[in-house]
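All remarks here apply to the structure that follows.
A single protein chain has been omitted from the complex, and every remaining protein chain is retained in its original position.
Take a look at chain A:
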Amino acid sequence: MDKIWLVFQREYLVRVRKKSFIVMTILGPLLMALIMIVPVGLMMMSDDTKIIQVLDESGLLAGKFNSTQELKFVSVQGPLERAKQQYLQSEDAALLHIPTINLDKPSGIQLYSQKSASISVITSIEKQLKQELEAIKFERSGIDQKVLDQIKTKVNIQTVSLSDEGEKSSNVGVTSIAGFMGAFLIYLFIFIYGAQIMRGVIEEKTSRILEVMVSSVKPFQLMAGKIMGIAAVGLTQFLLWIVLSSAIYAGVASSFDLKRFSDAQISQTMQGMENEREALQAQEINSVMSGLENLNVPLLVGGFLFYFLGGYLLYGALFGAVGAAVDSETDSQQFMLPITVPLILSFIVAQTIIMKDPNGPVAFWMSMVPFTSPIVMMLRLPFGVPTWELVLSMALLVAGFVATTWLAARIYRVGILMYGKKVNYRELSKWLFYKG
């Protein structure tokens, strides 16, 4: 135990002190912040108002266009050729030409622009045209716009999960996202830090340190110390990321929130009449919040930690064995494939089958097999999993990582002292049965 602890310390300290670790720890949250900030910033940058000249020959739509922050509509006078000339001399964004049109089949409407117009401009104009033309048609056929608004209905199903403990309103969106986030973190962690284990072993092999090491430490102790040390490195990095990015987020959010609030106030006064929509929004937010509240947080966090560590240990041992079996990283491909396939598979399947049917047979079996259960069970957990399934899946995962660790330790023990030998699967299977 003492020696595992010593190995653990070394693996941890050497990695945490590396420049790349420090750089990644600082850059990670900054990148995240960039991902959040850049789109917002870009949106603000493109906020300058575009002026659209409107030449309305039909006489139907004059003055009907609502200018928004993005688009400002200005009427111009025809004929078309002169309007075109004038437009070319102006710096306006586009010229909209509405000829005399048949209301039932409006066609021939054209948008002239010097630079090609963006999709958002076109859709916004199309939407306004459609609305206005429809309004005119309603008026002509004698339907009152108010009556129509009353007829429009928005349906929002409230989902309630019914169990022995009574009913709980649940929100499928929230549950899926909670599960997905957990599964994604597990997936990421296994890949990034599993590969680090493998690289660490290969490095030890190429630097020829292993024979010195194993004369004072059991190979198993060496492997266990390394796997746990790297896990601690990963956890430290995640923790620092969370702390740093929430600090950045808090900073950014507080400066943005003020603006957003004032924006919201303006739009509130502008859209004072649309109370109904607000009520609906409020209802939606409420349902999300209650969805969050109804998530079994202790179970989720507990499950996450268990499957996180279990999955990492299961795969970590295998990554270590692969590192021991090869001489360089380029040789590792053939052995990496069977390790990465179940991981990738469970993640792909997760997004389709399991999200659609979290209690179906595929989901069930994949949450039992230890190689896929960390990701799949994490996805299913928020939807409610019968206790016996959870217990069985956890027991199988424990059995699974004990088995892979045993297997990996045997390959590791032989592999670390083999140099310059191309290894195939047959050779590996022989190693399993070498006597101590």
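Everything that follows uses one rule, which is that contacts are C-beta pairs under 8 Å (C-beta built on N, C-alpha and C of every residue); 3 or more make two chains touch, one makes a residue touch a chain; residues count from 1.
By definition in this document, contacts and distances are computed from a predicted model.
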{"item": "Chain left out of the displayed complex - its UniProt protein name, from \"Carbon-monoxide dehydrogenase small subunit\", \"ABC transporter ATP-binding protein\", \"Heme exporter protein B\" or \"Metal-sulfur cluster biosynthetic enzyme\"", "value": "\"ABC transporter ATP-binding protein\""}
{"item": "Touch criterion as defined above, residue of A:Q89, A:S107, A:S207 or A:S254 at the omitted chain", "value": "A:S207"}
{"item": "Absent-chain contact - pick from A:V23, A:V38, A:L417 or A:L432", "value": "A:L417"}
{"item": "Missing-partner contacts on chain A, residue numbers", "value": "3, 6-7, 10, 14, 18, 203-204, 207-209, 211-217, 417, 419, 430, 434-436"}
